[in-house]
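All protein chains but one are shown in place.
This part shows chain A:
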Amino acid sequence: MPIETRRSDDGKTLTICVEGRFDFSTHQSFRDAYEHSEPTVSHYVIDLSDTTYLDSSALGMLLLLRDHAGGDGARISIENCNSDVRRILSISNFEQLFSIR
């Protein structure tokens, strides 16, 4: 599975790991990952340790998640990006919308 999710013990944090290419082919499974999450989830972590590539449709998916999680009030962190992925996120200035670590 290119997308895996895990929930923290207190149920408040949902971590979504994307493996390989984060592009349009992962659209449905990425949506499923957060749309079917428990209502107790208040914080999302997108773990990109195993993501090799990210394209503009992935940026769109991140915006959809942000919208789902409450728009400007959303708490989403993007973690462990490699340098290519990081570069794409920063060209689009996504650090203004997400906390990127």
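The definition used in the following text is that a contact is a pair of C-beta atoms (placed from the backbone, for glycine too) under 8 Å apart; a residue touches a chain by one contact, two chains touch by 3 or more; residues count from 1.
Here is the rule we go by: contacts and distances are computed from a predicted model.
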item: Hidden subunit of the complex - UniProt protein name among "Response regulator receiver domain-containing protein", "ABC-2 type transport system ATP-binding protein", "AzlC family ABC transporter permease" or "Nitrile hydratase subunit beta"; value: "Response regulator receiver domain-containing protein"
item: Touching residue (missing chain; options A:Thr15, A:Ser29, A:Ser42 or A:Ser57); value: A:Ser57
item: Chain not shown, touching residues in chain A; value: 56-57, 59-61, 63-64, 67, 91-94, 96-97
